[in-house]
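So the structure is just underneath, and the comments pick up after that.
A single protein chain has been omitted from the complex, and every remaining protein chain is retained in its original position.
Chain lettering (A and B) follows the sequence in which the chains are written, and residue indices restart at 1 in each chain.
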Amino acid sequence: MAILTLTIDDQPVSGTETETLLEVARQHGIEIPTLCHLDGLTDVGACRLCLVEIEGASRLQPACTTRLQEGMVVRTNTERLQRYRRTIVEMLASEGNHHCAVCVSNNHCELQDLAYTVGLQYVRVPYLYPAKTLDATHKDFVIDRDRCILCSRCVRVCHEVEGAHTWDIAGRGIGCEIISDLKQPWGQSTTCTSCGKCVLVCPTGALFEKGATVAEMEKRTEFLRYIVNARQRREWNPDLLHEE
Amino acid sequence: MITLAVEGGPVAVPRDATTTHPSGDNRFKLLDRAINTHHASGSALIEVMHAAQGIFGYLEDDLLIYIARALKRPLSQVYGVATFYNFFRLKPAGRHTFVLCTGTACYVKGADRIQRAIEHRCGVAFGETTPDGAVSLVAARCVGSCGLAPVAVLDETVAARLTEDEAVARIDAWDAATEGVGA
Partner (left out) sequence: MTVEELHELADRERERQAGVRHRVLYCSAAGCVSCGSHATRDAFKAAFTRRGLTESEVVGTGCMGLCGQGPLVKIHDDGVLYERVDAGLAHRIVDEHLVEGRPVAEHQLDAASPFFASQVKIVLENCGRIDATRIEEYIAVGGYEALARAVAELKPQEVVEEVRKSGLRGRGGAGYPTGLKWDIARKAPAEQKYVICNADEGDPGAFMDRSVLEGDPHRVLEGMAIAGYAIGASQGYIYVRAEYPLAIERLKLAIRQAERHGVLGSRIFESGFHFRIDLRIGAGAFVCGEETALIRSIQGRRGRPQPRPPYPSERGLFGAPTVINNVETLANIAPILRHGSAWFAALGTPRSPGTKVFALAGKIRRTGLIEVPMGIPLRRIIFEIGGGTPEGTEFKAAQTGGPSGGCIPAEHLDLPVDYEALATVGSIMGSGGLIVMDSTSNMVDVARFFMEFSRDESCGKCAPCRVGTVHMHDLLRKIARGRATADDVALLEELCETVKETSLCGLGQSAPNPVLSTLRFFRAEYDALLGPVEVFTPSNPLARGRGPGGS
């Protein structure tokens, strides 16, 4: 595959045409904030935090879904981008009912981290105080929709990696919410395997393990890359297991 | 309710529906026919839901499960689709339907005043059905008769150049004809 060269933030970098700007930037130590992206899941370009400027392009493009092109000149951290990112985080903060001080994920939350990264000082828009629900009917896990930012990582991991497709998004616009099966209580879901992957990939405290108290819920996401790579490269060929 | 002309619905029960469907409800035979027209393909989910709503009036959970099984789609995805589109109803509609156009032309000609008058009269907001099941209030986005704005569709008859008083009078007329409306 041909090697393409381009510049990101004045730094010359290279990669292949199947790689995204985000991947190549990270390989070269350039940090671009993300939220809906997770290594190992299909990218959807939904949170818009990874938007970058590309010279000659009429619009900002999400680094997570944009493939490399020869000679691209990319900027990832201009004053304008910083301002937009701050406003987007502000919107996410105002959309839910976030009470970090009493949250299981306090200090281990990607939304909270982002607020710091983008330098969010205060939220200028009014809180929407939506009436969201908490579902603790599952034997091991809880979903607190007050803290959900609709990144859809749980939906994707359940579909793409576990293959159960218990979760999906219902409704539309500001009324969107994560649901299990036919919006049944999670504990009554006939498709959930209780594998817990959704809990591990959730960036906030919306999905957590029962019994976790304030600031105790730490998430792990590395397992994902590991499973996905093994599958793609057929490192765990089921036949091999039989042969052994 | 704006009627829909889609494959499989709305339809009358055909003559050959004498043998019963395993579920005991012959309407499922009609639904099966709509599903088969599309070779039970998952990409026909929306078409099949249109047909199902035409046959059953609304999409209750059992019906969604039936469709999900037949088209081999995950339950949550079927529910997600049913709640994404305004057209699908998860609850039964009222005996009468008042569809008010809230498109731009009708808005400019005062549809918002009619909306307030009707909501006041019925005691429920647009998008809801009165508790006694008499009237469903539906807000539409342009019914394509902008020249006659403001427009409403009352049980499938178009009322052009509507005023607040006339609109309320039409509901009163339904009221007089049946047991009662709203509030």
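Just so we're on the same page, a residue touches a chain if its C-beta (ideal position, glycine included) is under 8 Å from a C-beta of that chain, and two chains touch if they have at least 3 such contacts.
What you see is a predicted model, and the numbers here were worked out from it, not measured in a lab.
S.K.: Based on the whole assembly, the unshown chain contacts which displayed chains?
M.R.: Per the touch rule above, the missing chain touches A, B.
S.K.: For the chain left out of this view, which of B:32, B:47, B:128 or B:175 touches it?
M.R.: Within the whole complex, the residue contacting the unshown chain is B:47.
S.K.: Where the complex has a chain not shown, which of A:14, A:94 or A:194 is the residue touching it?
M.R.: Here the residue in touch with the unshown chain is A:94.
S.K.: List the residues of subunit A that touch the chain left out of this view.
M.R.: Output for subunit A: 44-48, 51, 59-62, 65, 83-84, 87-89, 91-95, 97-102, 106-107, 111-112, 115, 120-128, 149-150, 169, 171-176.
S.K.: Considering the whole complex, not just the chains shown, which residues of subunit B touch the missing one?
M.R.: Counting only subunit B, the missing chain is touched by 2-6, 41-47, 49-50, 71, 73, 77, 80-81, 84-88, 102-109, 140-149, 151, 158, 160.
Here is the rule we use: only the chains that are shown with their structure count from here on.
S.K.: So how far apart, in whole Å, are subunit A and subunit B when each is placed at the average of its C-alpha atoms?
M.R.: For subunit A versus subunit B, the centre distance works out to 37 Å.
S.K.: For the complex, give me every residue of subunit B touching subunit A.
M.R.: 61, 64-65, 74-80, 83-84
S.K.: Give every residue of subunit A touching subunit B within the complex, in rising order.
M.R.: 159, 165-172, 179-183, 190-191
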